[in-house]
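Removed from the display is one protein chain of the complex; every other protein chain stays in position.
Let's turn to chain A:
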């Protein structure tokens, strides 16, 4: 392929910006984690992986992110499918409704969840008052509360991502499958689903990365429960330990890459073309 070389110059401002404000700081951050007292060492990492407290935080974070991602996929997919098949008027209404949560800040939303999930919150008062349970449940300030808050935060994101893919799906393909003898369910399983899996994967990656790095929601709904991002913040801002914060940041980056890689591999298995 030949391309006018001067056109490449158009990329230059963007590349310079990325290099100055992203590549350089990230490289410096990563490099700094391997140096201690002027010597190359893995001590920074070994310290964390030997630490039971950090391992628990890491595990909680992964569990919260994975569950949030799966729940968002399971809830988002049928919703997006329904919206994509709705009539034009209904579609814009449903779309507006599903985007609406994005317009309020995560702080406000987390406070709403605190009102709903707390010891004297809506759910517990209802359950106690109706006599279904004797003592209020501990939901707020648990990983469960984080998951609920994160699902609420990211569901619109995965719906919009999936909608983009589903709108592009040629419905003629489904008709073709039906005319060849496929029941509506078989046509969905063999045509619609494989062709929309890329949307599910991209949406899933967005939700996972978002959950992994989310700060406000886990901080407000998690109480004393820590996740990696709140732990990182604590190390950097409260304890002023930037070395530790950098190590945590690199661990997060690595987890992100591993998960994105795994999900891409999964997408390729389900859809050779995707």
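In this text, contacts are C-beta pairs under 8 Å (C-beta built on N, C-alpha and C of every residue); 3 or more make two chains touch, one makes a residue touch a chain; residues count from 1.
The rule is simple: contacts and distances are computed from a predicted model.
Undergrad: Pick from "CbtB-domain containing protein", "ATP-binding cassette domain-containing protein", "Phosphate transport system permease protein PstA" or "Ferritin" the UniProt protein name of the chain that isn't shown here.
TA: "ATP-binding cassette domain-containing protein"
Undergrad: Given the contact definition stated above, which residue among A:182, A:206 or A:236 touches the chain not shown here?
TA: A:182
Undergrad: Out of A:73, A:95, A:147 or A:195, which is the one that touches the chain we can't see?
TA: A:195
Undergrad: Which residue numbers on chain A touch the omitted chain?
TA: The list for chain A reads 170, 172-173, 175-183, 186, 190-191, 194-195, 271-274.
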